[in-house]
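All protein chains but one are shown in place.
After this line comes chain A, so read on.
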Amino acid sequence: MTTPRLLAAAYAALAVLAFAPRLPWLFAAVCVAALVALGELWLRALAGEAMPAVTRIGLATASGLVSLPFLAITLHVTDILIRPRTVAIGLAVLVTVLGVVVLLRERASGAAIDPRLPRTLAAVAVPGLVTLVAGFLALQAYDRLPHPPEPGFTSLALNGWAAGIEGPVAIPARGVHVPVRVSSAGVPARTQPLRVRVGARLISGRPLAVAPDTTRSVDVFVPAPPGGCPQRIEISLGVTSTVFYGRGPGRC
């Protein structure tokens, strides 16, 4: 491919990557093509001589790939955030600079053209594509086969305002409703005791049905602890529990 055509292809690919609406897997192919084109420009700009086709393909791919970290480091050093559009623009600038160097070089010494390159490229692309398809099919097959169930669990967490408790809570004389989050995954429906303990005393206890694979919020009433000293407050569901500290309206 002549350098002007290579440049046109690289610009077109980068424009698609920067501005077109996302089509992820198609864009992945476009991105690889753009990087290989960029790598080929690196080779023409630096080595600028004929070489075996497989060497050219490998070096072009490697040079194209490493352009990305070089560009990312340049953006970082120049205090520009690394975003898809800044990367695409940066690559376009790099393509332009390399293109100018290559065109100037070719004006002086001619362009190396290897007639074996397209066929060698096909010798890499075709088996590469076939193995990708084979890999994809193997993954699909593996994914669709039944897998052993993963271990399940029931979790209990402070929820709502209670999830932000950072120290002893001042509880008014009328008590307080503490929201807790009950979540279940991979375990059958079951009923478990929901208990509240203040200090060493069991304050309340009631059964709570926990449906499988659900998450819900439950308000639990916690009465004011006697006295103003911090007391341990435990809300438990079966073997799981949350613990925080609260003080009543009195003096410590």
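We adopt the following convention: a residue touches a chain if its C-beta (ideal position, glycine included) is under 8 Å from a C-beta of that chain, and two chains touch if they have at least 3 such contacts; residues count from 1.
Simple rule for what comes next: contacts and distances are computed from a predicted model.
Chosen from "Cyclic nucleotide-binding domain-containing protein", "Transmembrane protein", "Autoinducer 2 import system permease protein LsrD" or "Cytochrome C", the protein name that UniProt gives for the omitted chain reads "Transmembrane protein".
For the chain missing from the display, the contacting residue among A:Ala8, A:Val32 or A:Val218 is A:Val32, taking the whole complex into account. Across the entire complex, the residue among A:Gly58, A:Gly175 or A:Pro249 in touch with the chain not shown is A:Gly58. For the chain missing from the display, the contacting residue among A:Ala8, A:Leu103, A:Ala185 or A:Val218 is A:Ala185, taking the whole complex into account.
On the side of chain A, touch with the chain left out of the figure occurs at residues 17-18, 22-25, 27-28, 30-32, 42-43, 46-55, 57-59, 61-63, 65-66, 68-73, 76, 81-84, 87-88, 109-116, 119-120, 123-124, 126-128, 130-132, 134-135, 137-139, 141-143, 145, 147-148, 150-158, 163, 165-168, 181, 183, 185-186, 199-200, 229-232, 234, 239-245.
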